[in-house]
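Notes follow the structure.
With one protein chain removed, the remaining protein chains of the complex are shown where they sit.
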Amino acid sequence: MIANLWHYGLVVVLMMTGLYIVIAKRNYVKKMMGLAIFQTSVIMLYVTMGKVTGGTPPIFVQNDDGTLTEGIVYSNPLPMVLMLTAIVVGVATMAVGLALVVRIKEAYGTVEDDLVTELNREDEARRHLSAAAQPIKESKS
Amino acid sequence: MEEAITIALFALLLVMAMVIGRERNLFSAAMLTGIFSLISAGLFTALDAVDVAFTEAAVGAGISTVLILATLALTDHHEAHDRLHPSKVNWKAVGVVTLTGVALLYGTVDMPAFGVADAPIHEGVAKHYIDHSFEEIGIPNVVTAVLASYRGYDTFGELGVIFVAGLGVALLLGAGAPSITSEHPHLPQKSRAPYVREMPVVRVVTKALLPFILLFALYVQAHGDFGPGGGFQAGVIFAAGLVLYGLVWGPTALERFARHRIVERATAIGLLLYGGVGVATMAVGGNFLEYGVLTPEHPQHGQHYGIFLVELGVGITVSAVMLVIYYVFAARNVSPTRSSAPVTLPPPPMSEDAS
Partner (left out) sequence: MTLDQLPVLVILIPLLTAPLIVLIRTPAVVRLMAIAAAAASAFCAAMLVARVGEPISYHMGGWTPGIGIELRATKASAFVLALVTGIATVALLLGTRGTRLDVRGTSDRSDATGGQRSREHLYYAAFLTCLVGLCGMVITGDAFNVFVFLEISSLSTYALVAMGPRRRAFSAAFNYLVLGTIGGTFVLIGIGLLYQMTGTLNGPAISARIQEIGDPRTLHVAFGFLFVGFAIKLAVFPLHQWLPNAYAESPSAVSSFLAGTATKVIYFQLIRMCLVVFGADYVFGTLHFGSILGPLSLLGMFAGSLAAIYQLSLKRLLAYSSIGQVGYLTLALSLGTEDGLYAGLLHLGAHGVTKTGLFLLASVIIAHVGTDRLASLNGLGKRMPLVAFLFVVGGIGLIGVPGTAGFVSKWALLQAALAGDHLFLAGAILVSSLLAVMYVWRVVEVMYFREPPERAPLRPGYDWGALAPAGLLLGLSIAVGLYSEPICVYMRSAAAQLFAGGGAP
């Protein structure tokens, strides 16, 4: 039984490699690459589930007179449909994420998570220090 | 044999994923991500998912890679070394990943074996699609039938996702539609590929290839009913052809026949076309996206018209969004205010909760 499940095992290992990159890496672009690997391997999980041994892609084979050829095994079309959507979601997330990375680079001068966190902390400290020093000078346009 | 190929592809993917994780040169990592997608597409083909493979190749190896490269051109080319935690292994991440992975493996134990034809997943609705979609909808590619008709609402949502991506990127990076030509006519076009742009062979070949790429996109758009393809793949290929042209000849040249502002409007038109088909079916008395009611005497014809129109909507919005994203990134590249200041950049003026 287990012998027939190694596909899933490999997919899981691949998935976890991607997840590790997302969590462990501090570079934001690298994180996005990790997300892409993670999402691609989830697509692989679905596609693996949809495969039927000895099957063909789910495009009907027709005889010359337009009727369907009998006796052909087709793989499951539904996971494929779902995964087309998942790919779209993946690239959409990638685009928005990378646009954010560009803005972070412009605003902070870096795209490394530890540096950005440090700068955020400084911002916050400055914000409340200046509040204590001069509560009136709330310059607002 | 088939099994050997699958194992080899899996092994290759695993090695590549690890290399991507370790590679500090982000340009190399970006190229590897593209190749990773391409190999995944190969694996999908081996697993019969031809439509998925097609899309993954166009999106993962094409659009995503271009996006990452565009980002790298605007940010850093190298991943910094971690000064605070020089030890290489992030134990927190290892913990989370191990836990998740073990949980998933635990779940696979009770799964139906790989490829078994009578697993529940193949018995349920999927069986209906294979047995009845030809009589109910009448097109050979089951994936297209499910995508555009049975689960047309999902695809409408998917188009919404793409539309939102265009909105989001334009909100983040573009100030409205800054026409590159009109705003910076004097600026030299800074290129992500300056060497490429000066190579006459590349320039000529790109120009010669463009009509064929666009023609192929139209073919893929029209052929989705009969083979792998459809609006999404066609849209991506169409946009990829134009982006290629833009990369080599410069965005200004591209803008001559695909003006940014018109492209931005086109992102909306595709979505409206898709929704409009649904509204039309509602007006005739059916439910949303019930194409059959369009031609009550021959529901199959209605299905054909409906699927053709919604696929067209998908193609329009997808290619337009991809182009908008490219334009916005490219405009960022020539923006005169772009800062490449070092980390010690003084914080911006305290714009406190401006109102």
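Note that the chains are named A and B in the order they appear, and that numbering of residues resets to 1 at the start of each chain.
Convention: a residue touches a chain if its C-beta (ideal position, glycine included) is under 8 Å from a C-beta of that chain, and two chains touch if they have at least 3 such contacts.
For clarity, every value in this text was computed on a predicted model and none was experimentally measured.
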Contact with the hidden chain (one of B:Gly124, B:Pro211 or B:Pro296): B:Gly124
Positions on chain A contacted by the hidden chain, ascending: 19, 22, 28, 31, 35, 38-39, 42, 45-46, 49, 78-79, 82, 85-86, 89, 92-93, 96-97, 100-101, 103-104, 106-108, 116-117, 120, 123-124, 127-128, 131-132, 135-136, 138-141
Where the missing chain touches chain B, by residue: 103-104, 106-112, 119-126, 128-129, 149-154, 156-158, 160-161, 163-165, 167-168, 170-178, 183, 264-265, 267-269, 271-272, 275, 278-279, 282, 285-293, 335-339, 347-349, 351-355
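Basically, only the chains that are shown with their structure count from here on.
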Computed distance of Cα centres, chain B from chain A, in Å: 12
Chain A partner contacts - residues on chain B that touch it in the complex: 6, 10, 13-14, 17-18, 20-21, 26, 29-30, 33, 36-37, 40, 43-44, 47-52, 55-56, 59-60, 63-64, 67-68, 70-72, 74-76, 79-80, 82-84, 90, 92-94, 96-98, 100-101, 104-105, 108-109, 111, 113-117, 121-122, 125-126, 129-130, 134, 140-143, 146-147, 151, 154-155, 157-158, 161-162, 164-165, 168-169, 172-173, 226-228, 232, 325, 328-329, 332, 338-339, 341-345, 347-348, 350, 352-355
Contacting residues of chain A [partner chain B, same complex]: 1-2, 4-10, 12-21, 23-27, 29-30, 32-34, 36-37, 40, 43-44, 47-60, 62, 68, 73-85, 87-96, 98-103, 105-112, 114-115, 119, 122-123, 126-127, 130, 138-141
